[in-house]
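All protein chains but one are shown in place.
Up next is subunit A:
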Amino acid sequence: MAALGVPRWRCLWRRAAAPLGLRRPGRALLGSRGYGQDAGSEADKEKSDVTKPCFTDELVQRLLSKMTGLDLQKIFRPIKQELKPPTYKLMTEKQLAEATRKAIKEAKELLKMPPVLSEREPIDDVLAEDRILEGTETVKYVFTDITYSTPHRERFIVVREPSGVLRKATWEERDRMIQVYFPREGRKLVPPPIFKDENLMTVFREDRHEDVLNLCIAQFEPDSANYIRVHHQTYEDIDKHAKYDLLRSTRHFGGMVWYLVNRKKTDGLLINMIQRNL
């Protein structure tokens, strides 16, 4: 890996030197990073940040994944699973190489970066106004379309207020209803208190940023305000205390680098990377 390390670092240095040195407005300056072509990679994840350099550009993704590194020991560190005694296998050299290759492939799967999207616009769309119904009810009615085959983004979720107004549900209401009728593993109806600001500070003091980010991905939609807020706070904290190694071989590394580059706070990270490669 050492042979690959040096040229990687060098090409990165040249690209990353541009944000530090020149005083250009944030968006146009990132043209050096991605060539602004349309995204070639994963069709299902839509991560578009700016018009010119996209998060999904092939080049950007390759750079980010190289920077993330492939520390097998850390990736396949035991996740909390049922205890099984370790199995020992006797292999020839060829079989060992084959097993390492398969492990690397699986590790690459685990390292798929979660999408980075801009915050979603609030919905307020009134479908009907029936003021005649005002005063008949004291309660809202929330109607959800439970057709199994519609994607969750296109589902009709509609609220009839006690004032008689029929409006589309807000994003929070939508998330809650979809979780009620189509429960997803790892997601709770009420977001756990770990995501409040005071509790986040406690978690950061214990260096468990990765766990928080994993919980956040399970709980919130990628373009919700909470998801973005938690991620930004985590990245800020890591940057403040220079704890980049915590996210080194995880799938959150790319997102963190993207965030820091967009805000031009890459000094600490670059110093850390130089030290590591040397």
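The rule we apply is simple: a contact is a pair of C-beta atoms (placed from the backbone, for glycine too) under 8 Å apart; a residue touches a chain by one contact, two chains touch by 3 or more; residues count from 1.
As a working rule, contacts and distances are computed from a predicted model.
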Protein that the absent chain corresponds to, by UniProt name, given "Small ribosomal subunit protein bS16m", "AP complex subunit sigma", "Gap junction protein" or "CDC45 protein": "Small ribosomal subunit protein bS16m"
Identified contact with the non-displayed chain, of A:Leu59, A:Ala103 or A:Val158: A:Val158
Residue of A:Glu98, A:Glu119 or A:Asp145 in touch with the missing chain, whole complex considered: A:Asp145
Listed residues A:Ala103, A:Leu166 or A:Ala225, member touching the removed chain: A:Leu166
Residues in subunit A touching the chain absent from view: 127-128, 130, 132-136, 138-149, 156, 158-160, 166, 176-177, 180-181
